[in-house]
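A single protein chain has been omitted from the complex, and every remaining protein chain is retained in its original position.
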Amino acid sequence: MTTTRTGYKWVGTRPVRHDGLDKVTGRARFGADYATAGMLHGVVLRSPHPHAHIVAIDFSDALAVPGVKAIITGADLPDLSDEFGTGSEGGINFRDLSRNILARDKVLYEGHPVAAVAAVTLRIAQQAAEMIEVEYEVLPAVLSMEHAMEDDAPVLHDDLYTLGLDSPPERPSNISRRRVIARGDLDAGWEEADVVVEREYTTKAVHQGYIEPHAVVAETGEDGRSTLWCSSQGHFAMRTYTTKVLGWEPGDMKVIPAEIGGGFGGKTTIYLEPLAALLSRRAGRAVKMVMTRSEVFRATGPTSGSVMRIKMGARRDGKLVAAIAWMAYEAGAFPGSPIGPGVMTVLAPYDIPNVLIEGFDVVLNKPKVAAYRAPGAPMAAFAAESVVDELAEKLGMDPIELRIRNAVTEGVRAVYGPKYRKIGFVETLEEARDHPHYSAPLGPWQGRGVASGYWFNFGGETTATVSINEDGTAVVMSGCPDIGGTRAALAQMAAEELGIDVHRIEPVVADTHSIGYNDMTGGSRVAFAVGIAVVDASRQLIEDMCSRAALIWDVPREEVEWVDGRAQSVTGAAAPLTLEELASGSANTGGPLSATVTVNPRGAGAGFSTQICDVEVDPDTGLVTVLRYTVVQDAGRAIHPDYVEGQMQGGAVQGIGWALNEEYIFDRDGVMENPGFLDYRMPVASDLPMIDTVIVEVPNPDHPYGVRGVGETGIIPPMAAVANAVYAATGKRMQDLPMSPVRVLEALSGD
Amino acid sequence: MSRTHVTCVLNGDPIDFLCNDYQTLLSVLRDELGMIGTKEGCGTGDCGACSVILDGQLVCSCLVFGPEVEGRSIETIEGMADGQHLHPLQESFLEGAAFQCGVCTPGFLVAAKALLDRNPTPTETEVRYGVAGNLCRCTGYDKIVRSILDAASRMSNPQTHKEAT
Partner (left out) sequence: MARIFFPTSLQQLTGGTEECEIEASTVRELFARLEERFPGIREQVASAAVAIDGDVVPGALLEPLDPDSEVHFLPAISGG
């Protein structure tokens, strides 16, 4: 499988994507675009309090409203015990998942669902929801990590005991877990260090910000079988999770994937799906539910706010010799922040002999966090890469040079244990150093920053089928939603193998009843893992077709080879057989031409990115404007460079938003104050310059074309790159995100 | 509740529909007329996914009530292509990979068309401000801006473009 060749016909080219036409004409159907005749509309009643006991719920008046067909509350969901599911998400606790979908005895954040209503119109459902009477006993809310970690803080879950402490805790707390990574001898490390930098950093919760709100249509039949139309990052996982929460059988539910309007990790879990399915079963009608933007902000996503303290020491020659990282991540209402990948990635780019990393997962009265692009890594990199920049300055060394001297390479042991396989970190650093951007002149109040980032990437369970039609066209089928051009990339790999035009291949995202299991589109896995399955299936087909040609020609198999989409006789004894001829005659040679391959591959190939940012700071307003931005990233091999660049650009801009504007703001009572795009301000086109990209290709030896995941790594460096640039422009180290004008002004006036 | 009867022009065709007074144009298009190409990202005028052109003006259809369009002319994404011929903006978006998930695309195309109708040869900055009311979370805008500039040059220079391709 590791044959790598060069001189590709389709791999590395930029064909128009197969689903493109539907998307520029408005024909593509996203989650909210499904409707069935006579369907009901469902809405969710949400808690106005961040922390309260539910004393009683009375929905008799609401249920009596004409047109209301069903109302459900937490009492209608089975109570699950702690049980962890896997998937590309690793470790979802179904008990918590269920309680996040509908609160039981307690509400844990403003927006926490308390009941759901289905009625003949949306209006009636909304009016009925308002008539539901919920009696709350309001509890003191925990809204900051500092507060949550105090000994006498109110406890969200009285059965939550911290895991990973040296001695088992006696009392429940809001700290669900402590993670530690240690190696070497810190005292010796500090001894050796000539310069030391120690600082504290904070970041706020930020949302994935996909433009399409969550949406689902559920239809349940009289026989208990159900169908779900929804947009998600993985319809198989939606089925697993939804049926688990409802206590139904997965085989009784079919999930049909809609086009997905962005996910970034936030659509790897369920919110509305079980509510719509259960309402549909109660009402005996299809039920459609669509979130408002305010609901998306208040009750889905975001990723963790964080507090981090980093201390790092280096020798005068630039060698990093010791580091301590203390990190606490907000998990929201239930345990499960990305602190695991946080502690593993925070120092992962560097070879540091003496290290202590300690991380905490902290619950508080805010929405439960969801995965967001390289979960846990971007905030960690903000802290660590800011410290590296400051060390470089103290050492009088170029910051890229300092990174090159300490960069991990193949065979070096990562701080979290294993040795790196083939990686391209140094290559990204060298490309950045040699890029004209890095030496371009700057004006007054302008500054340049660089930063790097590391992400693991993921393989995952995968099924793919490749079939040849009678006209010699092909269908490539997988079960991974296409969020950013993966249909095209899979078709390109099949075209390369089969030797046919990429537009004679139709890539299909099949529903849960039409193909074997697939993990989610997440962990940057599709071009890698599904790519492997598609290439394997194509190769099986070629083998099959060569055997059939041998049968037709009555020659040994060895005398047939596959060249340019045709079976060819090596001896020239017979005229070549085209794909079309082999397919149309397949009845006589053993039946249809189709191959299905399932894999669960290892070797996803780690990703590294180094980014350069120029900013200008307005000293009167504190406004930071990004003037120029360059993303250098190792893609292993770019199958469709447009969409690889797109991932790099999109990730960088999300990171720029995280750096400069975006944050969840809560009032004193724990109510989110900015649950809309006006006040939660994501970057718009006029905020930004072009985002230059340099794709580095250090092929991944575990993929037939060398692919590494590219979807996530790009979001890791931007916050530190921007902060380092702001420092270069102003002489102020920004340690708290976002670097909003107010914060920057404060820093500037702090002289 | 009685519904209002509204007569208007949609993508060049005379049509009529019934709607509730509180119903937005966005809801009329999607829920009454089945025109699902216009998307809802926020419902508050902040994302541009619902962009349509109303009597030559770019508007957020989530901020217009259905009855308000009586006697007026609406252009949506569904009317952008001319029969079997894509609008140059649609072509340049396809060729320039100007979208990833594609949910913002109809809104961007409509907003870009409104811009080019008004200013056929915009600068990069004018393009960036012209679509500043539209959010895209996937692309970082780079390829969108390039594709709009590319379409503008195709449209104002059809001959050179044909020779170039």
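Order as written gives the chain letters A and B; numbering starts at 1 within each chain.
Throughout what follows, a contact is a pair of C-beta atoms (placed from the backbone, for glycine too) under 8 Å apart; a residue touches a chain by one contact, two chains touch by 3 or more.
Because the structure is predicted, anything quoted here is derived from the model rather than measured.
J.: Counting the whole assembly, list the visible chains that the omitted chain makes contact with.
T.: When the full complex is considered, the omitted chain touches A.
J.: Of A:Trp229, A:Phe264, A:Phe608 or A:Tyr680, which sits in contact with the chain we cannot see?
T.: Touches the omitted chain: A:Phe264.
J.: Which of these, A:Tyr161, A:Trp190, A:Trp326 or A:Tyr420, touches the one chain of the complex that we don't see?
T.: A:Tyr420
J.: Check the options A:Pro213, A:Gly332 or A:Gly523 and report the residue that touches the missing chain.
T.: Selected residue, touching the omitted chain: A:Gly523.
J.: In the complete assembly, which of A:Ala64, A:Val138 or A:Val180 touches the absent chain?
T.: A:Val180
J.: Touching the hidden chain in the full complex, which residues of chain A are there? Just list them.
T.: Within chain A, the residues touching the omitted chain are 84, 86, 88-91, 163-164, 166, 179-182, 208, 263-266, 268, 338, 340-341, 344, 371-376, 414, 416-421, 456-461, 522-525, 600, 602-604, 702, 711-712.
FYI, only the chains that are shown with their structure count from here on.
J.: Starting from the mean Cα coordinates of chain A and chain B, work out the distance between those two points in Å.
T.: Here chain A and chain B have centroids separated by 29 Å.
J.: State the interface residues of chain A toward chain B in the complex, per the touch definition above.
T.: Contacts found on chain A: 14, 16-17, 19-21, 23-30, 32-33, 35, 208-213, 259-264, 290, 292-293, 483-485, 642-643, 645-647, 649-654, 676-678, 682-686, 688, 690-691.
J.: Using the touch definition from the top, list the residues of chain B that touch chain A in their complex.
T.: My answer: residues 30-31, 35-44, 46-47, 49, 76-78, 80-81, 86, 90, 93-97, 99-106, 109, 124-125, 127-129, 131-146.
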